[in-house]
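Dropping the structure in here first, questions after.
All protein chains but one are shown in place.
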Amino acid sequence: MFHLSVEEWTALALSLRVAGVAVLASLPFAVAAAWVLSRTRFVGQAIFDGAIHLPLTLPPVVTGYLLLLTFGRQGVAGHFLAEHLGIVFSFRWTGAALAAAVMGFPLMVRSIRLSLDGVDTRLEEAAATLGARPLAVFVTVTLPLIGPGILSGMVLGFARAMGEFGATITFVSNIPGETQTLASAIYTYTQVPGADAQALRLTLVAIAVSMTALIASEWLARLGRKRAVGT
Amino acid sequence: MFHLSVEEWTALALSLRVAGVAVLASLPFAVAAAWVLSRTRFVGQAIFDGAIHLPLTLPPVVTGYLLLLTFGRQGVAGHFLAEHLGIVFSFRWTGAALAAAVMGFPLMVRSIRLSLDGVDTRLEEAAATLGARPLAVFVTVTLPLIGPGILSGMVLGFARAMGEFGATITFVSNIPGETQTLASAIYTYTQVPGADAQALRLTLVAIAVSMTALIASEWLARLGRKRAVGT
Amino acid sequence: MSLEVGLRHRQGAFALDLAFDSPGGLVALFGPSGSGKTTVVRAIAGLLRAEQARIVVDGQVLVDSAARVFLPPHRRRIGYVFQEPRLLPHLSVRQNLDYGGWFAPRGARVSAAEFARLVELLDIGPLLSRHPGRLSGGERQRVAIGRALLSSPQLLLMDEPLSQIDENRKNEILPYIERMRDEVRVPIVYVSHALDEVVRLAGRLVCIQDGRLLACGPTGEVLTRTDLPMFAQRADAGAVLEARVLAHDEAYALSRLACAGGELWVPRLPAPPGGTVRLWVRAQDVMLALELPQGISALNHLQGEVLALGDSGLGTVMVRLDCGGTPLLARVTRLSAERLRLRVGLRLQALIKSVSFPLAGAAAGAL
Amino acid sequence: MSLEVGLRHRQGAFALDLAFDSPGGLVALFGPSGSGKTTVVRAIAGLLRAEQARIVVDGQVLVDSAARVFLPPHRRRIGYVFQEPRLLPHLSVRQNLDYGGWFAPRGARVSAAEFARLVELLDIGPLLSRHPGRLSGGERQRVAIGRALLSSPQLLLMDEPLSQIDENRKNEILPYIERMRDEVRVPIVYVSHALDEVVRLAGRLVCIQDGRLLACGPTGEVLTRTDLPMFAQRADAGAVLEARVLAHDEAYALSRLACAGGELWVPRLPAPPGGTVRLWVRAQDVMLALELPQGISALNHLQGEVLALGDSGLGTVMVRLDCGGTPLLARVTRLSAERLRLRVGLRLQALIKSVSFPLAGAAAGAL
Partner (left out) sequence: EDKPVVVFAAASLKEALDEVGAQWQKEQHGQVAISYAASNTLARQIEQGAPADLFLSANLEWLQYLSVRNLTRKDSERNLLRNRLVLIAQKASRLKLLIAPDFPLAKALGDGRLALCNPAVPAGIYGKQALSALNVWDSVSARTAQADNVRAALLLVSRGEAPLGIVYSTDAAADPAVRVLDTFPEDTHEPIVYPLALTAASTHPQARSLYDYIVSAKARAIFVKHGFTVITDAAH
C-alpha cells in the first residue's frame, strides 16, 4: 500500500522542501513582526496586525489570487523581484514556498508574539546593565527565552505548509515536479471517482511526515526546557 | 459597493455565528487538551498530539471528507449523536461550526499550551499551600495566567473559522442560509468568471470583521496586561 | 503541636538525609546556604515528594513513604512564606491576602479585625489595591508574610521571611510571630541566617550542613556547643541563660530575674512574674573582672568559675564559665586573657550590661 | 570617583524627590522599605528614566534631563546586583558569570585568576555547570554578586546583596567589596538594612524616607545624629570614632590606635600604620565607670565628659560623651544612670571591650 509512484515521491520531496523553506525563510520576518507588535506602539499598528492575519481570515483561494496579482510575472512585486533580484515565483516551487510561507505567517507571528509578551523584561534589563547592547540583549537573552514560541510557531507553520493547497494551486498551479505538493496531489485524487485508496495512501504519508516533525519539535522543546528550570 | 444582498447578509451572520460557536464550544476542549499535553506524560502522547494537529496538516478537503464520513448522517459518531443527543451536524450550520472548530482546534491548543508551558509553577505551588485544590488552583491561578494564550488561541481560531471553506464546503456543502458562510460565498464567486467585484466586496467585509475581532482582542489583552506587571 | 521529620532525598548532586523532631513551638532551621533548609521546608509543605519521608505534625501523618501516605499540600493547612515572595501577579494585594481565606474552612477564617490588625502591623494598608508588580522588594515580602499568616494555618513555614525587612518593622513583626507561637499555638518552622531572630523565637534549633543533621536540640544547648564552628566563630556567639522572672520594675522598665548564678536586671520582658525566660548573652558582651568594680554602669554581675578556654579566632579567646550552674560564654582578647591570667578554675566576676541583652522572647510556653 | 545624583520622579502614588552626592568610595542608601532606594538605584543604572534627573559619575554625565542627555544602561559599565537575583535562566552559572565579560572592552576583562579567586570566595565552584533554576536562594544571590563583580564595572550598584547570605560567607565577601572600593577604586552604591554592613563599608550614608532625603553625609556624622529616630531607636545605635593606626601587634592580632581621646586596642585591622580608620562603637557596648576599675578584661578606657543625656526608649538613657574631642555614645539603663548620678559635665571613664568593635573597614581612601 505504501509503494509510492515516482511522481508521488517527487510530490513528497517537494512538499518537504516547500514547507521547510517556507518556515525557515519566513522565520526572521515572523520574529521581526512579532517583536514590532509586542514591543512597540505606533499609529496603524492595528492595520499592520490585521494585515498579518489576513491569510488566515481569507479563504486560501483569495490569498492565492492576491499572490498571483502581486507576485505573478505581471504583478508589481513579482516584476520587481524578477528584474532586480532574479527571483521568480510563478509556476516555480519557490512560489509554492511563498504561498506556504504567507499562509503560515500569522500562525508563526502569533506564537512568537505570545512568547515575547511573556518574556520577563527584568532579565533583559539585567543583560543591558552587563553591557549588552539592545541587539545583543535580543540575541543572547530574548531569543533563547522565546525559543518555545519560535519552535511552536515553526511547527504550526510547517504543518500548515504541508496541508496548504488552496492558495498554492491558485497561485502557482499544480505542475508535477515543480509545484505539485503532497496536498495538491491528495486534493487531485479526491476529485476523481474511485481514487479514494490513492488519496488515503498519500494522506497517511502526510500524516507520517507531520508526526515525525511534531515528535522532533517536542524533543527539541523538552531539551530546551530541561536546561532552564525557573529563574 | 457595500450594499449586501439578503443572501450575503445571511452568509455574514452565519459566519459570525459559526465562528463564534466554534471558538466558544471548542475552547474547553482546547484548554483540556493543552493541559494534558503540557502537564502530563503518557504513552501515546505523541499520537494524541499528532491527532490534534491533523486538521492543520491535511488538506482541508480531506478533513472535510473525514468529517463527512464520521459525523454525517451515516457516520458512526453522527448517527450516535443524532440518536442519543439529538445533535445533527450534517448539512446544518452546526456542522459548519464543527468543521470550523476542528480546523481551528490545533491553533487554539498550541497557543494555550505555549502559555501553559510558560506558567511559573511556583505560583501554583503557592496557591496549593494556601489550601486551593488542584481544580481551584487551575481556575484561580493557571487560567488567569494563561489568559493571553487563550485569547491568542481564540483569535486564531476565530480568524481560521472565518476563512475556512475547504472542510466546510466538503462536509456540509454550501447551502445558502444554512451552511453557506462568508468564506464559502467568496469561494463560489471566485469560481465564476466576471464575479470579481462581488468576491472583492465580500472579501472586504470579511477583512472588516476580522479586523474588529482583532482590535477587540488586543484591547482585552492590554487590559489584562495592565493589571498584572511582573511578579 | 509536635513535629517529626525524617527525610531522605537526592536532587542533582545534593543528598538530603536527616531526621529531627520538635515538641512544638517554633523550630528554627539553621545552616549555611545550600545546606538543604528550603528542601526540608518544601518536603514539609508537600511540594517535594522525597524519596523516603515521614512527616508527622501534631500526631497527624502528613507523609509516610513506607505506608504510601502522602497528604497533598492543599490539605495540610499550612501557611508558607517562601524564600522569594511568590505573590500571585494577577491578583491585587488584598486578593493575595484573602486568597488563603477562600479555601479555609468557614470557622477558621480570619476576622476582619484581625485582618486590619495585621495589615496595620505590616504597614501594607496603602498597598491593598495595588498589584504585586508595583511593589518594592520589602513590600512584597511583607505581603507574603501577611498572606501566610492570614490563611489560618495549622502549621507555619517561614523561609527567611524577614531577610529584606528593615529593623524597625522587624521589631514589630517578631512579636506577632511570637503570638502565633504562644497564643495561637501554631507550630512554626523558621529558616533564618539571623541568630538574633533564631534566639528570640526558637525553642528548638536544628542545624543542617550538606543535607545532614549537625545538631538538634533546645536552642540554648545547641548554641553553646563549642564543637559547632558554625556558631563559635560567629561574632555574635554566646550562651542562652534560663531564668525565672522575679518582678518587674515598671518605673525603670526593667525586669528582675533569677538564674542559677544570681540575679539579673534586664529590659522589661513581657513574661509574667514566675514565668521562665531564655536570654541570649553574646560572648562579646560579657566583661570579666577579677574583682567586682564599683561605680560602674553595668547592673549585672555573676560570679563564676572558668571551665575552659578556647581559641575563637582573630586573636580572641572564648572563655566558658560556670556561674553557679548557669553556663556563660565570654570572649576576650588574648592580651586580656594573659593580663588577667585566665586559667581553668579561676573564679571571677562576669559583668553584663542590661542593655546588651537582646530582647528575648517570653518563652515559657515554647520550651 | 565622585557621584552626583539629583532625581525627581513619580510612580503611582509614590514621589521621589532628592539629591545627594558622594566624593567617591562606597555610599550607602539607607531607609525603610518602600522609601525609594531601589528606584534611585534603577535611575543610576539607566533602567528608569526619571522625569527630571541629573546623574554624574566621576565627571561623566550619565543623565541630564535638562540637557536631554541619557546614556543607555549598556554604555554605563555598571555592575548591578539586583534585589532579586535576575540570573539568566537559559545560561549556566558559568555563562552567567561570564556574561558581562562578553561585552566588556578587551582590556577590561577579568583575568582567569581573578575569576577563580572570586568563585572560590563565593563558594560557587561546584555550581558552575548548573542552571540557575537548580540553585538554592542563597546560591543564586552569590552568583548574582559574582556576575556583577566580574563585569569589570566602573560603578557598582548593590541592592541588598547579602540579604540571604549566611554570616560566615558574609564575612568572606565583605573584604572583597572593600577591596573593590579601596584598591580597584570603583564607586559603589550600596543598599542595605544591616547597619553593621553600612558602618563597615560606607564612607557616606544617604538616608531616605518617603522618597525624600533625610540625611546625607559621612557615615559617622549621620549615624550619631540623635534627631534621626531611624538610628537612635535601634538597638545598635552608636558613634563612629576616627583614629590613626599606631602599630600592629601581630602576636596578639591587635592593632593599637590613637584617637583624640586616647589609645585603643582593637582586633587587627588591615590598614597600614599611619593610616586613618573609622570605628563603629555601639552605644550599648560602652560601659561607664566613675573610676577606672582594675583587673578587668576590657582593654580600652577613654576619659570623657557628659555632653548630653537623652531618653532612648525602653527605660534606657543615651549618654553623649566627649572624650577629648572624640564623640562617643553610651546607652545605659535609667537605673544605672541614676545610680551613677549622671549629669551634664560629669567626668567619667568609658570602657570598651576590644572584641566589641565590629570589624571596621580601613577606610583611609574611602573618606
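Note that the chains are named A, B, C and D in the order they appear, and that numbering of residues resets to 1 at the start of each chain.
Note that in this section a residue touches a chain if its C-beta (ideal position, glycine included) is under 8 Å from a C-beta of that chain, and two chains touch if they have at least 3 such contacts.
Values in this document were obtained by computation on a predicted structure and should not be read as measured data.
Shown chains touched by the undisplayed chain in the intact complex: A, B.
Contact with the chain not shown here comes from a single listed residue; of A:15, A:57 or A:90, that residue is A:90.
In the complete assembly, the contact with the undisplayed chain comes from A:68, out of A:12, A:54, A:68 or A:182. When the omitted chain is restored, the residue from B:25, B:51 or B:69 that touches it is B:69.
Listed for chain A, the residues touching the missing chain in the whole complex are 61, 65, 68-69, 72-75, 90-91, 166, 169-170, 172-175, 187-193. Where chain B meets the omitted chain, the residues involved are 61, 65, 68-69, 72-75, 90-91, 169-170, 173-180, 188-195.
Methods note: only the chains that are shown with their structure count from here on.
The distance from the centre of chain C to the centre of chain D, with each centre set as the mean of the Cα atoms, comes to 26 Å.
Separating the centre of chain B from that of chain D, both taken as means of CA atoms, is a distance of 60 Å.
Shown for chain A are the residues in touch with two or more other chains, namely 122, 230. Looking at chain D, one finds that residues 84, 134 touch two or more other chains. Every pair of chains meeting the touch criterion is listed here: A-B, A-D, B-C, C-D. Note for the complex: chain D touches chain A at residues 45-47, 72-74, 76-80, 82, 84-90, 99-100, 102-104, 131-134, 147, 151, 157. Those residues of chain B that touch chain C in the shared complex are 122-123, 125-134, 136-137, 140-141, 144-145, 147, 224, 227-231.
Note for the complex: chain B touches chain A at residues 46-47, 49-50, 53-62, 65, 106-107, 110-111, 113-115, 117-118, 120, 122, 148-149, 152, 155-156, 159-160, 162-166, 183, 186-187, 190, 199, 203, 206-207, 209-211, 214-215, 218, 221, 225, 230.
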